[in-house]
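Every protein chain but one is kept in place in this view of the complex.
Presenting chain A:
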Amino acid sequence: MSETTAPASRAVLELRDLRPDFRLSQLAPHPVNLRLRAGECLQIVTRGWREAAAFADLCEGLVDPFDGTVLMQGLDWAGLPRREAGALRGRIGRTHHRGAFNELAPVGEDILLPQLHHTRIPRPKLIAAAEALCLRFGLPGLPTGLPGEIGEADLARANCVRAFLGHPDLLLLEPPMLTAPDLLPAFLAALTEARDRGAAAICFTRRLDLGDGAVRRSFGGVFSHRSLLGDDGLRPLHLA
């Protein structure tokens, strides 16, 4: 486990004897136990983005498990009313592989949407925060074009901006290793900063991407745990 300056007692995310429902998530129904505290970062190696998205959906309480419990900040998703569950999901920053942006709306509006919906932070202040993150991730400013007018690499940057905007308590991330490899340093710096602030994070990486030695080395000191999500559930891996 890597060292961190954040308070590490509170469990941000906890999976207790969780057995995914194969019909709903396409994940193997093996029991999963996981306790992710503030400031911790878990790397989950998956076969592809579908497994990663399905596991992230389970963590967010979007898919009912066959058995077991998922707790976010001590609250069981299964017992939460819809409105409260929505508010709690507002504290999660996530990158999406599919359906990340509304094809008919400017990307900038989609970046701001969750914060505009969940908070009362004035819009100019939100725009300023989003612009600062955009510059950090290599965008010239808040994108005003439609997703179809913006390149894949810039969409990956915008995806990261939205995930980190608003200082979320939990981050469910797919590092943009292939779409925008030059984004990695900024991504890792933002991730470390979020951990220092007390956020917990899960980074999903594909086995394929880990074949790249440079990528593996860049990630070396970031994760506190590593696990492999396979047909036999979530298995811990030794840190490199």
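A few points about this structure:
The rule is simple: a residue touches a chain if its C-beta (ideal position, glycine included) is under 8 Å from a C-beta of that chain, and two chains touch if they have at least 3 such contacts; residues count from 1.
Definition applied: contacts and distances are computed from a predicted model.
When the unshown chain is looked up in UniProt, the name that turns up among "Fe-S cluster assembly protein SufD", "Beta-hydroxyacyl-ACP dehydratase", "Spore germination protein" or "Phospholipid/cholesterol/gamma-HCH transport system permease protein" is "Phospholipid/cholesterol/gamma-HCH transport system permease protein". Of the listed residues A:14, A:40, A:60 or A:169, the one in contact with the hidden chain in the full complex is A:60. The chain omitted from view is touched by exactly one of A:37, A:94 or A:195, namely A:94. If you put the missing chain back, the residues of chain A touching it would be 56-57, 60, 62, 82-83, 85-90, 92, 94, 96, 98-104, 113-114, 116-118, 123.
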